[in-house]
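Okay, handing you the structure first.
Here the complex is missing one protein chain, while the rest keep their positions.
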Amino acid sequence: MRHTDHGTQGAARVAKIFLALLGLLGMAVLPGAAMAQAAGEKTKIVFWRTFQGPSARAQEELVKRFNESQKEVEVEAQFQGIYLELAQKFQAAIAARQLPDLITLDTGLMEPFARDGMLEPLDALLDGPSGIQRGSFQPGMLNLGLVRGKQYLIPFAISTPVLYYNRDMFARAGVKAPPATWDELFSTARQINKSLGGTFGLTYELRFWWWQPQVWAQGGQVSNARYETFVDSPVWQQELGKLQDLVCREKVANIPPRAAGGTQGDMSNRRAAMTIASSAQLANFIAQAKDYKLGVAPLPGGPAGRIAPLGGSGLVVPKGISPKKLEAVWKFIRFMTSPQSNAYFASQSGYLPITKGAEVAMSGFTASNPLWRVPINQLRFTRNNSELHDTREALPVINNTLERILLNCEDPKAVLPQAQQRTLDALKSEGLR
Amino acid sequence: MDQPQRKTSSASPSSLGRSALTYLVLGVAAVFAGIPFFWMVTSALKPPDEILVYPPRWIPSEIRWQNFVEAWNAAPFGVYYLNSLAISSLQTALEILIGVAGAYAFARIKVPGRELIFALVLGTLMIPNDVTLIPNYITLANLGWINTYMGIILPSVASAFSIFLLRQHMLSLPEELFEAAKLDGAHHGQMLRHIAVPLSMPVIVTLALLNFVSSWNAYLWPLIVTNSDAMRTLPIGLKLMRDAEQGDPWHLLMAASTFVVIPIILLFLFCQRFFVQGITAGAVKGG
Partner (left out) sequence: MESKRGSSNGGHPVNPSPKPSSLSSPKPAAHPMSKHTAQDNLRWFAVLVLPGLLLLAVFTYWPILFTFGVSFTDWNMIRPEKHLVGLKNYQELLTSPVFYQVLGNTLVFAFFTVFIRLGLSLLLAVLLFQNIRFKTFFRTIIFLPFVTSTAVAAIVWLFVLDPYFGVFKVFFDLLGQKSPVWVSDPNWAMPAIIMVAIWKSVGFSTVIYLAALSNINPELQEAARIDGASEWQVFRRITLPLLGPVTLFLVITGIIHTMQSFEIPSIMTQGGPLSATNIYVLHLYELAFQRFRAGYASALACVFFVIILALTLINLHLSKRWVHY
């Protein structure tokens, strides 16, 4: 009898120990929660950021300056990885209903979130008493954050692709000026490869972002507002054929493995004479051009003229944050997009000055660093990204198509018609057609 | 064990050839297994301009300890270290606690329906982890445990594998010990504490080590469930150090990789016996 009671008590005691342990572990959760409330009178803003290298350092410096500049708002920047990873985190946060207050989002990845109603429209603030004049932005900039007539994203880190080249190699191969058209680019690549035996004329990263302007320059189309696509059009076939000749048959152009430092590795190791990359890489290119003289030229054009896309990221606010926080967030957005802050960020990285004021504010810098003028001048001939660029399902289809033609060297004539159909299917499944 | 040559007449040449072959094969395997470690450590000690060269520099021209300092400062690795340590320890402790308790009950307490419940537990071994990914994220979100230690630890704390392994062991303990204790009026709590646990200590230690290692190395779940540096663990910190834009800073990545794996490698070298025993116990009995 006695041992039975005893046993029951024992069981109860073990149960209690378990509960106590669980409770103790629960305490591990508390510090985080407590910290969130301890912020006190300052409005605390959680800001999910991206970027690495010089851009990251510049951004952190700006956050620091903002926090020191005033007493009402405290911004805590949390690094969340590259654009894509950040978007994943944001999606998970929405599902969990544990949202940050401000996010850096890629303009292309932003659009689906806006369409699903997950972002706060910022028009009222933009046009409000403490707003920013729309006219003060550089041409095309605000468009990047516009979805179905509403402003969801304030541009911040916007760049445009430019041509980077090795001046020493150009001189040795007798090339006088950087190519002005895509066709010239290809012939220059051949010339360099021939006269500098074995050096790649071009190192090329497969990216839809600068595939679009190659089509545009020939007067071709990528997609239109009704989400009609032109993947099987003659211009696509012709232009992809040119690239394929260069890469697959003549081995004049290289598509470097991403792991090995990509196109930038090819340039800094002098394996290639030219590449196309975002102007945001300018500071990196300069830092890594230790063994050669770097040149920067505008993106090439064609019969239809020079046309360059803009891209990058901006600041977005998740739907449903409190008015008080929204006010605080807006204060920070205004700080970040102010001419001084933005000029600082642009001159540290290679991103564009998003407002005319910022361009003026950094004019002293660009006067002594002429390479920085190239992307800024390119602002005169920019065009919005094609509709395809800002899709979730269709863009992977296009990327896969480019890979099949340029990496796997498959025949564009066979691949493109299928790709057109698959793109349309993808758009349909995304509810865009 | 290598003297079954008694039968063959020309023992020495063939056995010599065979043992040469043995060493050759094992040597190749050892090089294959070891080369990433060698490359990681030498690269971690190289000056940055000796990283991207070909032919590779096997030994750095000068040892650059500064890489470790720079890597350590490139991200809040101190915080990551503490997080990894705390999370791995807590997770291991809880998993063992639950495992021992469950194992004892399944091995030693006869109640109706026990086998059915045990089958339910074992069945979870068949469930791919990723099936639980989304729902668990949402459950934890509802509990408010995203980006907390609890959120990282809790979903994997009840491990069918641990329960199974410990139960197998406890089944093999001599019945007489428990009978004698029962006659003396001991209840299950006492038998668990004074007989089952002490006699299972080697298995417990092994399991604890294995759990600690797998928790230290966990990647996907902590990646999903953490979103601030205050909660991130070492593998996540290392992953975020990769730089898609400028190309990877290999000398720093290798230095960071080195200090991520070193605690585990030391743990393994010192406790190798337990690792090996535990794994074999699981497998041989599992088979």
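Annotations
So that you can tell them apart, the chains are marked A and B in the order they are listed, and the count of residues begins at 1 in each.
FYI, a residue touches a chain if its C-beta (ideal position, glycine included) is under 8 Å from a C-beta of that chain, and two chains touch if they have at least 3 such contacts.
The shown structure was predicted, so the numbers you read here are calculated from the model rather than taken from an experiment.
When the full complex is taken into account, the listed residue touching the unshown chain is B:P202, out of B:P47, B:P76 or B:P202. Residues of chain A in contact with the chain left out of this view: 1, 3-4, 7-8, 10-12, 14-15, 18, 84, 87-88, 91-92, 94-95, 112-113, 116, 118, 256-261, 265, 269, 392-393, 400, 403-404, 407-408. Chain B residues in contact with the hidden partner, per the touch definition given at the top, are 1-4, 7, 19, 22-23, 25-26, 29-30, 32-37, 39-40, 43, 51-56, 98-99, 101-102, 104-106, 109-111, 114, 117, 120-121, 124-136, 138-139, 154-158, 160, 163, 169, 172-174, 176-177, 180-192, 194-195, 198-199, 201-203, 213, 216-217, 219-220, 224, 234-236, 238-239, 242, 248, 250, 253-254, 257, 260-261, 264-265, 267-269, 272-273, 275-277, 279-281, 283-287.
Here is the rule we go by: only the chains that are shown with their structure count from here on.
Taking each chain's centre as the mean of its C-alpha atoms, chain A lies 37 Å from chain B. Residue ranges on chain B touching chain A, taken from their complex, read 52, 86, 90, 94, 97, 101, 134, 137-138, 140-141, 144-150, 153, 185-190, 224, 227-231, 239-240, 243-248. Interface residues of chain A, counted against chain B in their complex, comprise 2-3, 6-7, 10-11, 13-14, 18, 21, 25-26, 28-29, 32-33, 48, 51-53, 55, 78-82, 89, 92-93, 95-98, 259, 261-262, 264-265, 269, 280-281, 284, 288.
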